[in-house]
Structure formats: C-alpha cells, structure tokens
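Removed: one protein chain of the complex. Kept in place: all other protein chains.
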Amino acid sequence: MSTIKLTVNGKAVSVEVEDRTLLVHLLRETLNLTGTHVGCDTSQCGACVVHIDGQAVKSCTVLAGQAAGANVTTIEGISKGDELHPMQAAFRDNHGLQCGYCTPGMIMSSIDIVNRHGGKLDEETVRHELEGNICRCTGYHNIVKSVLDAAGRMKVAQAAE
Amino acid sequence: MYETTYHRPSSVDEAAALFSKGSDSKYLAGGHTLLPVMKQRLASPSDVIDLGRIKELVGIDVSGDALTIKAATTYFDILQSAEAKKTIPAIVHLTSVLGDPQVRYRGTIGGSVANNDPAADFPAAVLALGATIKTNKRTIAGDGFFKGLFSTALEDGEIITAISFPIPAKAGYSKMRHPASRFALTGVFVAQTKAGEVRVAATGASQNGVMRVPVIEAALKANWSAGALDNVTIPTDGLLADIHGSSAYRANLIKVMAQRAVAAAG
Partner (left out) sequence: MGVEGIGASVVRKEDRRFITGRGRYVDDIKLVGLTHAHFVRSPHAHAKIKSIDIAAAEKMPGVVGVLTGQQIVDDKVGNLICGWAITSKDGTGMKMGAWPAMAPEIVRFAGQAVAVVIAETKNQARDAAEAVVVNYEELPVASDIRAAIKEGAPQLHPEAPGNVIYDWTIGEEAATDAAFKAAANVVSLDITNNRLVPNAMEPRAAIAEYNDAEEHFTLYTTSQNPHVARLVLSAFYNIAQEHKLRVVAPDVGGGFGSKIFIYPEEMVALWASKKVNRPVKWTGDRSEAFLTDAHGRDHLTKAEMAFDKDNKITGLRVKTYANLGAYMSLFSSSVPTYLYATLLSGQYNIPNIFAEVISVYTNTTPVDAYRGAGRPEASFVVERLMETAARQLKVDPAELRRKNFITTFPHQTPVIMAYDVGDFGASLDSAMKAIDYAGFPARKAKAKTEGKLRGIGISCYIEACGIAPSKAVGSLGAGVGLWESAEVRVNPVGTIEILTGSHSHGQGHETTFAQLVAGRLGIPISQVSIVHGDTDKVQFGMGTYGSRSAAVGMSAIFKAMEKVEAKAKKIAAHQLEASEADIVIENGEFKVTGTDKSIALPMVALAAYTAHNLPDGMEPGLKEGAFYDPTNFTFPAGAYICEIEVDSGTGKTSFVNFVAADDFGTLINPMIVEGQVHGGLAQGIGQALLEGAVYDGTGQLMTASFMDYTMPRADDLPSFKLSHTTTLCPGNPLGVKGCGEAGAIGASAAVINAITDAIGNNKLEMPATPDRVWHAIHG
C-alpha cells in the first residue's frame, strides 16, 4: 500500500491504495468518478482516456503511483458548472454519441486533438488521430463531425478569452 | 494484476540500485508494454522501477554526425523535436505511425528498443541506421543488440540511457499496419549512410524479430530507386505466417514497403 497525492479535477486528493492499482481504478473505485470507463484490457479502446498534465492518456495503462503529483482531469471536470465544454456541446449537437460508453474517452481524446492541432484540422487528420478510441455505435461519422465542429467552437472560445 | 511494489527513482544509479534489491524487478518507462502484460497476469514483477521521471534520461541532441535520443524520451517529444525533424525526418515519420496518440504521449524509445517486440517500429530504425545503444554500463552496437523475439544484448538490470543514430544521407520508413493491433504487419526502414552504405531493416515480418534484408540492400546499393526492387524476390523462409498475413504476403510487403520507403527517402 502507498499513499498517493495528486490533483483531480482541480481538487487535491490523498489516497491509500495498493501499488498495483491502476489510475482508472483509483478514479472509479476510490474517488467514485465513474465517468471514466473500461472497455478493454489491452490498452486499445480508449474508453478510459483522461488528461494527465494536459495530455490525453489511457488511465488503464498508468499505475496510480505514476500519476502521483500530477494534475488529472476527467470527463467530470471539463464543464464549468452548467456550461458544457465546447467539445461536450458539439458531441450532443452533432449526435456524436449513442450508448455513451466510449463517449467520455472520445471527448477527452478529442479535446487533446484540437489542443494539438488548433484550427488546422480536416476529416482525414481527425480520423487518424482517433485511432486510439473505439466506438461500436456511431460508425465514427458523427464523432468526426463533432470534433471538427468543436475545433471551430474552441477557436472562437479561445479568441474570446 | 498481481501485487507489486512501485518505485520512482530520480537517477539512473538509484534505479539500478533499486532493481538489484528486488527479487524480480522490472523497469517501467511509459508502461505501455509492461502494464498490459501485468494486467493479463503474464508478468508478476516483485518491484516496478519507474524510469519515466528521471530527468537525465530525457532529451534529444544533435552532436557531430549523430542524433541522440535519450531513452525515456516519449514518442510525443520526438514528434515535437525540431532537431529530429531536421536531421532524420524518417524517424519522425516512424514515430507518427507508431501506436496511437495516447500511446505516443507515454511510450518511450528506450522502452520499445529494450522490449524488442518482433513487430515494433523502432528496432527497424536502430538496425537500418546502424545506431548505437548507450547503457548505464557500456555502448552496444545496434547490429549486435537484437537477439530474437523480445530478447536483447542487455544484461539483467542494465538500463538503456540513450540511442544514438548516425545521420544518414537518405532514409525512409514505410509500414503496413497490422489491422487490429496497429503494430507493424511489416515495416521497412531503408537508409543510405553518408559513406554510401545501404542498410535495410524489416520488422513484423520475421519469426526472429527485426532483421536486415540483404537482397534489397544489394539491389539498392546498385541503384537507389524503387524500381530497382521490381524484380527482387524475398524468400519466405523464416517469415511469420498468421491469420493476418501469410509468409508470401509478408515477403511481398517487405519488397513493397521497401519501395515506398525509398520513394519517401527521395
């Protein structure tokens, strides 16, 4: 057992967990942040994607100890009160989700894609960048549409700030 | 996974000392190779030594005729590196088609090379460019480093600190992705050294892991062009065959990927 201190969604937390604990289990089971999901056991589906220090990573492939001292953001931490993050709004408005299970990981990965590419996104780039996230419902058509839409919204939001 | 003890040393020496204390220690860099295996309970290290936060293991430099990438440098950092883009763009391209964006944030060049997965991309670059592997104990030539599937010249507890790639005259990488895992079904790295030597390495194709491809090297030595390979035949002996590709298909891919790598190298 080890004590791990980290920041999750802006709040400092300190938890005692077994060293074998994965970050995703710390989030889901210890912190009750069940928006982050587990969809595979081979680090491929991306349902578990969260941000560590601003980078999209698969929380099923990070030991809790590796995240010690880090700033972790989950799907629960991206909206400002009632105001959705532009990526969340774009997924809703473009029907970028169906069953919702892959959605938190998709949104967290997509925010990272836009952060890295800014406004220079096209369909082909988005499809390539979504390689680490699997969806079984949407055929990706509306997810791609959502990301492109959000890229525009995020640019506007940044310009406004 | 089984219970283990996690350590986060801050220096290479501390890491090596921790390693020797554990009954069955393993190093972890990005974790994207070791943790999936541990999750499947196929590995049960007593101690996991995290190299990811050791500052002396991170960085990219160009000095003289070599591009040196320190072992715990992530793929993401390689993609961002102006030095890498300028000196060996083929390495940047290889990195961009490796894994997925989340893996590229965490995965490290040292982890990939030390693990020597038979379908990993970086071993092909190491072998084709004639890189040298620097460890906390010595320097190992790339030609003698890979010893078959998941096996290398590294001794127990030895830590790769950096990989030094001689800057070639020309280099290119072309990869046919495994449709499911996105590893290399076959990837070929071609290089022409500044001295005029041609070195070609293929990954994903052989039963023994990454390998040089002498017939292609000979053809390209005579004539550095994709067309020079039109009539080359790659023997199927020793090539992998599975549900995603027969050995004949992989033999074809070695040739076709080599042609595309040459075209990309210019």
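As written, the chain order gives the labels A and B, with residue 1 at the start of each chain.
Everything below uses one rule, namely that contacts are C-beta pairs under 8 Å (C-beta built on N, C-alpha and C of every residue); 3 or more make two chains touch, one makes a residue touch a chain.
Note that the structure is predicted; figures quoted are calculated from it, not measured.
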{"item": "Which residue of A:I4, A:C45, A:L63 or A:M154 touches the chain not shown here", "value": "A:C45"}
{"item": "Identified contact with the non-displayed chain, of A:L23, A:A64, A:L121 or A:I143", "value": "A:I143"}
{"item": "Chain B, residues in touch with the chain not shown (by the definition above)", "value": "2-3, 40-41, 176, 179-181, 185, 243-246, 248-249, 252-253, 256, 259-260"}
{"item": "Touching residues on chain A - with respect to the absent chain", "value": "18, 20, 28, 32-42, 44-45, 47, 74-76, 79, 84, 88, 91-93, 95, 97-104, 107, 123, 126-128, 130-131, 133-144"}
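Definition applied: only the chains that are shown with their structure count from here on.
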{"item": "Rounded Å distance, chain A centre to chain B centre (Cα mean)", "value": "28"}
{"item": "Chain B partner contacts - residues on chain A that touch it in the complex", "value": "2, 18-20, 22, 41-44, 46, 49, 55-58, 60-63, 65-66, 68, 109, 112-113, 116, 129, 131-133"}
{"item": "Of chain B, residues touching chain A in the complex", "value": "1-6, 8, 28, 31-32, 35-36, 38-40, 48, 50, 52, 76, 99-103, 105-106, 181-182"}
